[in-house]
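Okay, here's the structure, questions in a sec.
Only one protein chain is missing from this complex, and each of the others stays in its spot.
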Amino acid sequence: MFLIKCPYCGDERSELEFRWAGEAHIARPENIAAISDEEFAEYFFLRDNTKGVAYERWRHIHGCGRFFNAIRDTVSDNFLLTYKAGLPRQPVPGPQPVTPDAPEGGAA
Amino acid sequence: MVELANRTLPLSGFHGGSAVTSLTPAQPAERVSLRARPEDVAALSAALGLSLPTQAKTSATAGKRSALWLGPDEWLVIDEGEGGLMAVLGSSGALHSATDVSHRNTAVLVAGPGAAKTLNGGCPLDLSLKMFPVGACARTLFGKIEVVVLRTAEDAFRVEFWRSFSQYAFGLLQDAAEDAAV
Partner (left out) sequence: MTKKSFRIKGAGRLTPARTARFTFDGKTYTAYEGDTVASALLANGVHLMGRSFKYHRARGVLSAGAEEPNALIDVARDAARRQPNVRASVQDVFDGAIIRSQNRWPTLAFDTGAINNLLSPFFAAGFYYKTFMWPKEAWAKLYEPIIRRAAGLGVAPKEDDPDHYANRFAHCDVLVAGAGVAGLTAALSAAETGAEVILVDERAEVGGALLFDTSTMIDGRPGYDWAQDVLSRLKAMANVTVLTRTTAFGYYTHNFIGLAERVTDHLPRPGKHLPRERLWQVRAKKVIMATGAIERHMVFANNDRPGIMLASAARLYLNHYGVAVGEKIGVYTAHDSAYEAAIDLKHAGVEIAAIVDCRTHPGEAVVSAARALGIEVLTGHSVLDTAGRLRVSSMTVAPNGGNGKRRIAIDALLMSGGWTPSVHLFSQSRGKLKFDKAKDRFLPGLHVQDGVSIGACNGTDDLPALLAEAAAAGGGTLSVSGSSLYGWTGGMIGAAEGAGPETAVKAFVDFQHDVTAKDIRLAVREGMQSIEHIKRFTTNGMASDQGKLSNMHGLAIAAEMLGKDIPEVGLTTFRAPYTPVTYGTLIAHSRGDLFDPARKTPLHDELATQGAEFEDVGNWKRAWYFPRRGEDMHQAVNRECRTARETAGIFDASTLGKIEVVGPDAAKFLNLLYTNAWDTLKPGKCRYGIMTREDGFIYDDGVVGRLTEDRFHVTTTTGGAPRVLAHMEDYLQTEFPDLKVWLTSTTEQWAVIAVQGPKARDIIAPLVEGLDLSNEAFPHMSVAECTVMGVPARLFRVSFTGEIGFEINVPADYGASVWKAIWERGQALGACLYGTETMHVLRAEKGYLIVGQDTDGTVTPDDAGYGWAVSKKKPDFVGIRGLQRPDLIRENRKQLVGLLTKDPTEVLEEGGQIVADPNQPKPMTMLGHVTSAYWSETLGRSIAIALVAGGRARMGETLYVPMKDKTIAVEVTDMVFFDKEGGRIHG
């Protein structure tokens, strides 16, 4: 179970208090009524589903209630950075952490 | 003149605890969910007669009135005295949202040497005095329900939750209080 540092609460709290909220930095188009079907599909349906360093939204739903952004390595599950909603996409902090291989599938 | 309505408390008749933890339903209190931006905090603080906390996990108490930081623009204000919070806030002149949640929430007072252990039967927070000193508060989980925990003394907590979860909350507190006494 993850330990997640909420950028509003400032301390690390159990994943139980959080809810994952999809890919980060996908802004709703300001002129949404005017965009093409392709643009709408890109905005609403298509996601990168990155293996490795991913920008995600999380919500501290059972804590301060705030949505925030996180840079998480989806292989190691390490959170590289969490930052407040509204801030621009932050650079991946260095040095790069060591990422072990993804665990193999199947039961032991 | 119509007859006046009586008040029925969600936890009336509940009592429990163990050798190390007492569980007591809190008295009815006035509660307001207060929302405001940073620039309006000072005026609201003045109106309430306490300094609305701006640090996470902290609270402020003045007399029978407490304000608990729940989020960067959110406080739970609890008044166990004369009340009148909505009116006081309304006259503050500051932009805010105040919503009466006096009856939405109810609370159990968890006290005794086993109080922290009892809460940790269902609450994932680190409740050590170092991480959660007297006056600390947080919205978190207790088992399958959301609660607000306020540490009122080294061995005492106030646990707030929505009224429909009363039986669950009290039941799990009772189970955990008994286990804390093992």
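Going in written order, the chains are labelled A and B, and every chain counts its residues from 1.
Throughout what follows, a contact is a pair of C-beta atoms (placed from the backbone, for glycine too) under 8 Å apart; a residue touches a chain by one contact, two chains touch by 3 or more.
All of these numbers come straight from a predicted model, not from anything done at the bench.
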item: Residue numbers in chain A that touch the chain omitted from display; value: 1-3, 14, 19, 21, 27-28, 32-33, 35, 37, 40, 44, 57, 59, 61, 65-67, 76-77, 85-86, 98-101, 103-104, 106-108
item: Chain B residues that touch the omitted chain in the full complex; value: 2-10, 28, 33, 35, 37, 73, 95, 97-105, 117, 120-126, 128, 131, 143-145, 162-165, 167-168, 171-172, 175-176, 178-179, 181-182
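Here, only the chains that are shown with their structure count from here on.
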item: Chain centre separation in whole Å, for chain B relative to chain A (CA means); value: 31
item: List of chain B residues in touch with chain A within their complex; value: 56-57, 70-72, 74, 124-125, 131, 138-141, 146
item: Chain B partner contacts - residues on chain A that touch it in the complex; value: 8-11, 13-14, 16-17, 62-66
